[in-house]
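Every protein chain except one is present and positioned as in the full complex.
Up next is subunit A:
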């Protein structure tokens, strides 16, 4: 009998899906595996491939087994195929098939739509690893380096998760799509990653933290809605991925929080009350709060674009087909079919942003974006608590969702961060105050010096309150390979 909770190591690929008795898929995955390892090895600098990193590996998908910590060399990390346990009698949670038994095989009429969703999700996973490939070299501590690598190996595992679905359920085109996931590459001229936000290099650690906070949170929302899929293997895959995704949220939120904490601490120690005394604050080796606000503006607005058009027939079709639900669909108290419901969306009419009611079915993207905004606002509130506690007069804010948008109804219009329409000249004059400038980037870059002594941190960031796996402050999270 196949053990569907504990991970089996009887094939090259750890899994809880009974791969050893599924020769065809096993063969396809084993064929894909070397390409994956090559991709990984080309990506991460050799020095880190040989270092021992204190990582968690899932040994089973139940709560007791999925966070097993130990030192491991990254190329030997046990990437595998792990699905949350099957829920007996699960039904399709939304759309026109609402209440019918969930699909265990791909429903023919939705095959292409499903495949496309899986490919897009799969494409983002290696994309972010590619974007972050140089960050290990400037890690502000071994603790942060370990967190970066944990995020990276788990994004790698998420790629595996999507590739498994493609290989298992989509035959030959699935295999081709799986291969293409290793061909496309972030920032490539010829074959870039599919979504714009995954083609920008992550140049520094503050960008990394902002990325994991804002952009990975979009990923979390997408996974949440795919976890509601009527296609049960996709739902189970995404449910397990979400437990790992929580760590990425953690890295982002605490990374930005620790940066803010250190800035406030240094301001206080030096008697600086004005958060806009930027030169003086920067001269003390920390990142001023206005610059942190600008980084926030950038990453937040880029991430909003990932939700697509406010009114979308694709999203309506996916929901109606029951292959993508809403955030926490099972907790929403309605007919789950959106027959007559309406939803408020933004539109742009007569030169200004207006809100109007549209059929809720077409506003699925907008609704997910609203849920995202609420989720993202929580952490900003907690960052402000850090500032408040330090007695600094400053408040971080999410900019208005019309600001700096490239996709959706606001694209192409000049909104300021408060959501006010401004003239082209005002917009150009405002931009250096609203978004990070080259000079800001250069300054942040100047702080990116690696710190590799256990328990020590770069000047611009405070140590964490609690260690990973409850380790003490001076724990050697990465035993660096010394060539």
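Operating definition for what follows: a contact is a pair of C-beta atoms (placed from the backbone, for glycine too) under 8 Å apart; a residue touches a chain by one contact, two chains touch by 3 or more; residues count from 1.
In this section, contacts and distances are computed from a predicted model.
Only one of "histidine kinase", "FtsX-like permease family protein", "Benzoyl-CoA 2,3-epoxidase subunit BoxA" or "Tol-Pal system protein TolB" fits the UniProt record of the hidden chain, and that name is "Benzoyl-CoA 2,3-epoxidase subunit BoxA".
Contact with the chain that does not appear here is found for just one residue of A:379, A:399, A:417 or A:436, A:379.
Annotation: of A:50, A:68 or A:133, A:68 touches the absent chain (contact as defined above). One of A:144, A:177, A:218 or A:253 touches the chain omitted from the figure, and that residue is A:253.
The chain not displayed touches subunit A at residues 6-7, 59-60, 63-70, 242-243, 246-247, 249-250, 253-254, 378-379, 382, 385, 465-468, 470-472, 474-475.
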